[in-house]
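Got a structure for you, questions after.
Only one protein chain is missing; all other protein chains are in place.
Let's look at chain A:
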Amino acid sequence: MQRFVEINETLFENQFAQRQTEQKIREVATHLMRATTQFEDFIDKLLIRATTIILTNSSKIGAGQVIVPDERNVFLIFAGEVEVLNSLKSDVIDISNIVQSDLADFENSKSGGFADKLRFRVRSITQSLTLLQQSETRSELAKLATQINESLTAPAGYIDLQNEAQKAKRDFDELKGDQAVAVNDIDAKVEQIVFEATGSFETDIILAADLTRIIMGIGISTSLFVLSAIFLLDRNVVRNQISRRFTTMTEDILTISKGDYSHSIRVHGRDELGDIAHALDVFKNQAAELERSNAELERFAYVAAHDLRSPLDAIQDLARWTLEDERDSLSASCIENLELLIKRSSRLSALQADLLTYAQVGEMDTSVKPLFLKDEIEKISDMLDPESHYHITLENDPGEIVTYNLPLRQILINLITNAIKHHDRSSGRITVKFSRGGGQLKFVVEDDGPGIEPRFQGQIFELFKTLQSRDRVEGSGLGLALVTKVVERLGGKILVQSDAPQERGTRFVFEITDFSEESEVSRAA
């Protein structure tokens, strides 16, 4: 930690020194620029003068005028001077360019081999100056050249300062590296605290104290900086990142909920959101699988309805026609066999019809409408027991009720059919008892048949379970399973009550939702 503090202090000093050097370099550079500009201006003036003289002379020559030897000398002198002046100009422009590009590099924290180039140009200028004729302008140029040379090469001159700046920059980079190592140390400490958060309390205190020391050591301002950085990161980066992914995921969920199971989830990651996305992917696949198997079941239902039924009907028809047409010429056992064939295939037809109904419970019309319970019971009674062997009655007639019509009819038909089918006497009583309460309609279908022993009561709601041989009582074993499925689909429940063999009779009790207005009002209250 001590090291971290030291590094930070050095870094601070280094940066302060860098700023100062930078400042000085800018001052010297400004000075240099001024000198080079003056130098250029001077050369330009000299060049104009020399060029004018040359042009004047050459026009005389061109006009065929005789040039006196003196004049020709002047011409030659100036021609040579123009050459020197041009070389001087290019040197000084070079110096100015190097300094300018150095300054630009300085901003970009780059370093260049500038010093050697500058020294070379200064030497070149000095040489060129000696080639010029002795004149006032030459001494002016020489003065400026000295100035430029001094600004560049003197101690604390441009080249010196630049070197200093480069060194400071190298130190800075080195220090930064050291600082990163120290910061990693601190990170490790923090991680250790988090990691051992569930560990002993003592360790926590020691580590927390450690961290406090570290933070104190780094200094309040640095801590504040770190904290605000974390805060900003948290608020802007992390939050934006999370909210963006949430938006994406919401879009994905909505698309999938519309049934587009081919849509892939675009959110990934190792955080909670990534976990949710993964779970959503699992749900999506299950939903797609469910949809596929439902479609398969529907296809099966159609095949069962049409393709199974026609051949079954044909078998019964053919046996019946044979009996119709040839009864007189058939033996007694042949007639008996054909009759059994008709019975068994009828049983198969009944099973097929029940299976189809069972498979289609999911598609059953569950619209809620008012109905008169008494009328409904009477219709079912006429259908199931047209000769009225059994006394089928409704107790506590509610008049009109509002509930799922078709499912209720299906349940009542199945329960009353069972009561008749399993009755051991040729006549008896079947009573439907009605009551309501708690937003539910309660029905009890009670018979005075032999009853069901408690040890068998658990089996009766299972698929294909019958308690008697199918030769004795025709049944698919689907009736009560179907009732259970319908009741449960409507959110209700069904149970059986019987004390056989001590007492006769069976009671089936089930509840379904009451949609009448009074019920709605009481529920709302």
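We adopt the following convention: a contact is a pair of C-beta atoms (placed from the backbone, for glycine too) under 8 Å apart; a residue touches a chain by one contact, two chains touch by 3 or more; residues count from 1.
Going forward, contacts and distances are computed from a predicted model.
Taking the options "Oxidoreductase", "Cytochrome oxidase/ubiquinol oxidase polypeptide I", "Response regulator rcp1" or "YeeE/YedE family protein" in turn, only "Response regulator rcp1" matches the UniProt protein name of the chain that is not displayed. Within the complete assembly, A:318 is the residue of A:11, A:93, A:288 or A:318 that touches the hidden chain.
Considering the whole complex, the residue from A:310, A:427 or A:459 that touches the absent chain is A:310.
On the side of chain A, touch with the chain left out of the figure occurs at residues 306, 309-310, 313-314, 316-318, 320-321, 349.
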